[in-house]
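Structure in structure tokens, see below.
Below, a portion of the complex is reproduced, with chain positions unchanged.
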Amino acid sequence: MVLLFGIFIRYNEEADAHWVEHKQQHNLTDIDNDFYFRYPSFQDVHVMIFVGFGFLMTFLKRYSFGGVGFNFLIAAFGLQWALLMQGWFHSLDQDTGKIYIGIENLINADFCVAGCLIAYGALLGKVSPVQLMVVTLFGITLYAVEEYIILNLLHCRDAGGSMVIHCFGGYYGLAISWVLYRPNLHQSKHNEGSVYHSDVFAMIGTLFLWMFWPSFNSAITNHGDGQHRAVINTYIALAASVVTAVAISSMFHSKGKLDMVHIQNATLAGGVAMGTSAEFMISPYGALIVGFFMGIISTFGYVIVTPFLAKSLKLQDTCGVHNLHAVPGMLGGFIAAIVAAFASDSVYSHQGLINTFDLTGEYASRTMSTQGGYQAAGTCVAMAFGLIGGAIVGLILKLPIWGDPADDNCFDDEAYWEVRSSLSFYLNEMCFVV
Amino acid sequence: MVLLFGIFIRYNEEADAHWVEHKQQHNLTDIDNDFYFRYPSFQDVHVMIFVGFGFLMTFLKRYSFGGVGFNFLIAAFGLQWALLMQGWFHSLDQDTGKIYIGIENLINADFCVAGCLIAYGALLGKVSPVQLMVVTLFGITLYAVEEYIILNLLHCRDAGGSMVIHCFGGYYGLAISWVLYRPNLHQSKHNEGSVYHSDVFAMIGTLFLWMFWPSFNSAITNHGDGQHRAVINTYIALAASVVTAVAISSMFHSKGKLDMVHIQNATLAGGVAMGTSAEFMISPYGALIVGFFMGIISTFGYVIVTPFLAKSLKLQDTCGVHNLHAVPGMLGGFIAAIVAAFASDSVYSHQGLINTFDLTGEYASRTMSTQGGYQAAGTCVAMAFGLIGGAIVGLILKLPIWGDPADDNCFDDEAYWEVRSSLSFYLNEMCFVV
């Protein structure tokens, strides 16, 4: 890694000390550095990756260390690999053969890692840390390729990554999990599920994801109105998801009680589905409608679809990635295709339309219905990369060399962590008191 | 809600794709979008609403799900309603009949929701989620009206909402709680109070509220010196509160020990009281004095006043909203009235005074002592709206149709949540070990 960084990676113009002179030549002010347009969102995205995903995965009663700890490990490892991989596809300077990085590359590396962390959600508790490193290594490579195809070759827009992050990451994890099916997983049944405090820990993850999702969807959109609009749309869609997720959760319970699993997950589905169209002129009520239905679909998925998949499709999906990422991501891709197809000069203004969809150069003549078609095609590419790539990586992970946990040892931190048991602590104390 | 959004709500100029052309016409740069002046503070406020208030209310041993979960629900629901309600009063365009929203509306919706969450603090554990929805629906409507009266008709300044948020929200919750008095609440005594870990969870809420309060008080102040000054004042007032709250907490304990309830709450009182005057030239030592006394008054309230109110006024105030929001908010309003009355050209500069108090148009001739009088009147309006509105909403909630918990079932998540008990988990494990 050090070698590759040494050969390829350099600061970009705005992060280099030469910028002082560049600034004077081009009559720029300090604040014109792209850094200031992106840094607040970057930090929010960073929080989502490490605290959001990390704590969301602490919900299991005996796997909180693995949830937050392995998330930390693979995210930090993945970032480095992502800087290289995405750099080769997106930022490689043809003349110098170097990758010039700046704040946008850091955000994109976080995005890239997000795809792998979503996949981890489907595998949580059933794989070894070494297997996770393999998932990350291949996941990031696949991500860089599919993203290049979708964004550069098909020239799709996907600011918040409904397609390239959520749809790809979700199906990637599901395909791996499907290949790694464990018929005797019921032997770890006593470790599945949450306890009271672990559910409260998971709410930390949920809330930081929920709150900062507007930053996620706006982090790399256009300066000015693009970022502004992406924030508004995402904020509204998320608010709507919460209300319908709660309503459906209560409706499916015999006594009208709420289930923490739905509150922790389905409340976020609006943000996933708004990923691609956040920067479009979907209008505030459009965002509200998307959020409204995603809360319903996602909660329904947790109640009905996940148990069905486990039973009939032999698909073990620990965190319900199918309901939170795969399906809402895919739907988000198709919704954006429709919104794009109906975009017009009157709604966006002529220059606004060109800016929003970057219809310059060779794409200047692309009509909006064509753009819609490409957006839909992009969604299919993401799904295909996830499913096929995941199946192949799953097969690699079946090799008996990776130290995966035994069937009766899943969802248990004891396998990979030095655990100072809270139980023995309470028992000791008790003996002392009694 | 979808219908109302569809009819009324549109992007404002700076969030609309037309902004690209608007920018060129007015010779603006990307960074001139109001978005960049407000977004970092907006996200901090968002964290305060969801993580701050949410986790602060997890302190009860058996009501952590309800604390953070219902907070999430009513905040997300309230945001949508607030965009409409505040929009009708503040952003309705007379010509088009539309509400044009941008980042400032999102912040204001968060503020509006904060008033209802404060009220929830007084009701925590004693009401059903449906009742909370009613509290939110009416609370936000009342908020929009009192805010319109105070800010637009009386032309008060209230950047951080000592009056419109804390004073109103506090008294609103207290009045509801007073009407809903439960003589047999002692039957749920075993569920009241905290355990070790729930107190640590609550500290997450306290710290995020405390840290981001400077953003709260500066989020909608004037660009430039206004935001800068509001941050400095709030930072200093909060730091002073912590020290006096700790000192008084220790002083009231027979062995000089500290009480987590005071650390979790009274440390924040300086931020509440600094809400209105944060953007004024109160001077750093003025802010220090305010924080100093608020820490004392608030801790004193927790030790002496809350038990007194519960006994003699039949007012059950779960979180001590009286000491953290109602009284410091009211005092903050009156402090600001005094500071405003003594504002002068020499301290603010002529243009600075006009800017800070927005003395333009019909208000250009208002003297500072008059402004002080209006600020004091505004505080009284907020209190009156809270008390009267709360009493009426309380009466509505007394109707026996809302599914509120029985007296021996309060402060217990089992009533509304599917709980996988941590106790049975430890017992099971124990049987296994022994």
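By letter and in written order, the chains are A and B; residue numbering begins at 1 in each of them.
Convention: contacts are C-beta pairs under 8 Å (C-beta built on N, C-alpha and C of every residue); 3 or more make two chains touch, one makes a residue touch a chain.
As the structure is a computational prediction, the values presented were derived from the model and not from experiment.
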For this file the homomeric complex, of which 2 subunits appear, totals 3
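The rule is simple: only the chains that are shown with their structure count from here on.
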Between chain A and chain B, what distance separates the C-alpha centroids? Give it in angstrom.
32
Mind listing the chain B positions that touch chain A in their complex?
1-2, 5-6, 9-11, 14-21, 23-24, 29-31, 33, 35-36, 39-40, 43, 46-47, 50-51, 54-55, 58, 64-65, 68-69, 72-73, 76-77, 79-80, 83, 101-103, 106, 129, 197, 201, 204, 416-422, 425-426, 428-430, 433
Touching residues on chain A, where the partner in the complex is chain B
31-32, 36-37, 40-41, 44, 61, 190, 193-197, 199-200, 203-204, 207-208, 210-212, 214-215, 223-225, 227-229, 231-232, 235-236, 238-243, 246, 253, 257-260, 263, 267, 281, 283-285, 288-289, 292, 347-353, 355-356, 423, 426-427
